[in-house]
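Note that this complex is displayed minus one protein chain, with the remaining chains in position.
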Amino acid sequence: MKKKFLSAFLAGTILTGLAAGAAAQQLVTTDRVGSPDAPNVLTMRANPTQSPNSPSAEQKATFEKVWQSFAEAHPDWQVQFEFFGQDIGSEHARLLEQARAGRAPDCVTVDSFQLALFIKNGVLQPLDDFFSQEEIDDLFPFIRDGITGSDGHIYAWWWGTDLRVLYRNTEIVADTPETWEELQNAALEAAESGVEGVLFNGGRWEGTTFDWLANFWAQGGSLVDEDGKPIFGEGENREKMLRAMDYFKGLVDSGAAPRRVATIKDYNDFNAAAIAGSAAMFFGGHWQHFQLQEAMPEEAFAKWDVSELPGPTAGERATGTGGWTVAAFTDDPAKVEMCANLMREVYMGPANEVIGDLPTRESLFAELPKFQDPYFDKLKDYLVNGRARPGVPIYPEISNQIQITMGEVLSGTKEPEAALDGAWNRVMEAYTKM
Amino acid sequence: MSEHAVAGTAERTGSPHKRAWHLAERPLVWLAPLTLLLLITYVYPAIDVIRYSFTDATLLNPEYAYTTDSYRALIRSPDLPGILWVTFVFVVASVVLQLVLGLLVAMVLNRGVKRRLPGVSVVRIIILSAWIVPGVAAGIVWQLMFNEASYGFLNAILRGVGVSPVAWLSDPDLALWSAVIANVWRGTAFSMLLLYAGLVVIPSSLYEAASVDGATALKQFWYITLPQLRPILLINTVLISIFTLNTFDLILPLTGGGPGRATEVLALYTYNTVFRNFDLSNGAVLAVILLLISIVFTLIYVRLLPREL
Partner (left out) sequence: MTTIGRTRLADIGTYLAYGVICFFFAGPLLWLISLSIRTSAEIYVSNINLWPEHPTLENYASALNNPLFPIYLWNGLKLAVGGAFGAMLFAAPAAYALSRFRLRHQQLTMIGLLAVQMISPLVIMVPLYRYMDRVGLTDSHVGAMMIYIAVAAPLFTWMLKGFLDGIPQSLEEAAMIDGCTRFGAFMRVVLPLSLPGLTSAFVLNAILGWSQFIIPFILISRPGLLPIAVGIFNFQGTYSQTSTQILAAASVISIVPAVVVFLVLQRFIVGALMGGAVKG
């Protein structure tokens, strides 16, 4: 056994060496698209999943074809890649710092909720010349708003979005919970049978805030006003915040959700619980459908169903929509154009099909073959209630404070009122400074 | 005396080396390259940090004005006492455990080497590997170890022996100790190495003499080992205190500072302030506090240091 292992290991190493040698002639490598001899160089920093260096072998293989045709269509250009690490907040801070110094890469995939930061700081190039009014009008309204600066120009192309849904094991929970109450009851019932009733993000990371905000938005709450000033801690919005917090606190206190949700800061944990069969429901991202499909035996996967996130009442629903954009940081017109070509030829459409992020243009959603199945039809309906995070520079701090609040509330260290007021004061202090 | 002799030789010969020789006699010349390097790579940015701490600079806005608001805001901040307390517990617990464990491991290793017991080097390599594992990987491994889901390694073991599972990371009081365990796991090797080196050079004649006098092992440890190790224990304490004080790459993947702020140590708070909140001036104030704490450590160390240095 050991010998077999060792020889396989050695063989792998040798193959790698050979592959590295052959790579010199390829048009697509993990960090370059186009011929290494091409005279023009575009530097691009990307989330690895959206690059030729995808950690998923399957997506990498299909994506390679897209990159290949891009390289063939632009023989005079080579795209050199840099990658984002997993700590997205610090990656964007570093990017901003580099943009300030004029050292940002030419073209970058920017997380949609951080885009405002870059638009406001004037480090992006307008892209109006590269997209027709028709295409822009075709975007879902919240997408269009997200990429439009205060001067009316568009500063990025938001090509893919995602949304949060309720996953449930239909064998344990037969009926779709439509309201918070129904969800809690169903989860409690499931918990009595010995599994975890419902799981959600509750640890210190962006997902915790984002997934939970749907419950605030469903009541019609707003984090900031039209000028970007935080308003979530006052008046009606404060009440709505508290109600949404009580909902999550109730899930944990009643035992409908296990205490460990306060540590969950990774959607993978839900996959894990689903695969292990140890949880009845979870609030997750729409993409997890495919991950579960890949990792579970068919008959186990068949038990799982996806539905819209429950609201305070069946009529009040919302779901958080995120996703990624591509923006041009370079001021060289030729490079801006090539960056726009990437948006159009690689991301708008092809990347949606490879990665499974939802198209942001209504017509593409209706046309692209991948998105014509019952699962995506369902998502299309949910997308109507989609809400994006406010594109304001204070949002990261609001999110940070909500994460802390959630941890304090879920672990029982603080009552929701006290925790929320603390968060509110800190956000306002930071806001005044901005 | 000897220096005179050397000087005499050089003057007598009047060699062309004379000027070089003069330069070489100046200690500053020998120290200059290192000093220059440290000044331009370290001291200069450090002074810049202090300057930023007296501004209202953010990463978002290139313009800034000089003010002491950041210091005032920090003193008023309701979060600071909690964060300092978490930091204090984390650092003290980590350092004490790393010292005690490091010393114990060093002593059993030393004994093994002296007795030429087989397998000693295997033990040493294992401990050192823990030290070399990249921070992010260590964070991920420990996250899976502590995970409270059914696949969590430690709880699976507990379940196996019939003990009820422990809320390693979701209980705010326990989460900090879990972080300490992970940090001790990673940091003990360095401490062990230093202390082991210290043990090896203690003359065995001391122990032999003590044995002849009938001193017990405990007494030998108390009256010979510890005093002999004193200088190295001191430097070790200072170094691992600094390492621990500045650790955040392990906690970040493990808990992210949560639940709530239960594991948000000063270094992580600094990192978050700059990189999440984009608040350069507040971050600079926190960095200055980190510096001040380090200086206090140094001063304590100097106090305890033997004079003959």
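In order of appearance the chains are A and B, and numbering begins at 1 in each one.
Going forward, a residue touches a chain if its C-beta (ideal position, glycine included) is under 8 Å from a C-beta of that chain, and two chains touch if they have at least 3 such contacts.
All values derive from a computational prediction rather than experimental measurement.
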Practice task
May I ask which residue of B:L194, B:I240 or B:A262 touches the chain that does not appear here?
Solution key: B:L194
Exercise for the section: Out of A:Q98, A:S254 or A:N341, point to the residue that touches the absent chain in the complete complex. Expected result: A:Q98
Exercise for the section: Spell out the interface residues on subunit A facing the chain that's missing from view. Expected result: 5, 8-9, 12-13, 15-16, 19-20, 23, 29-31, 45, 47-49, 53-57, 80-88, 91, 94, 97-98, 101, 103, 105, 111, 266-268, 271-273, 275-276, 278, 291, 294-296
Fill in the blank from the handout: Touching the unshown chain, subunit B contributes residues 2, 5-6, 9-10, 13, 15, 17, 20-21, 24-25, 27-28, 30-31, 33-35, 37-38, 41-46, 48-49, 52, 59, 104-105, 108, 111-112, 115, 117, 119-121, 123-138, 140-142, 144-145, 149-151, 153, 156-157, 160, 185, 188, 193-194, 196-198, 200-201, 231-232, 235-236, 238-239, 242, 245-246, 248-249, 267, 270-271, 274, 280, 283-284, 287, 290-291, 294-295, 297-298, 301-302, 305, 309
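Here is the rule we use: only the chains that are shown with their structure count from here on.
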Practice task
State, to the nearest whole Å, the distance from the C-alpha centre of subunit A to the C-alpha centre of subunit B.
Solution key: 37
Fill in the blank from the handout: The residues of subunit A that touch subunit B in their complex are 87, 89-90, 93-94, 96-97, 100, 117, 120-121, 202-205, 258-263, 265, 269, 272-273, 276, 278, 393, 396-397, 400, 403-405, 407-408, 410-411, 413-414, 422, 426, 429-430, 433-434
Practice task
Using the touch definition up top, name the residues of subunit B that touch subunit A in the complex.
Solution key: 56, 58-62, 73, 78-79, 147-151, 167, 169-172, 175, 252, 255-262, 271-272, 274-279
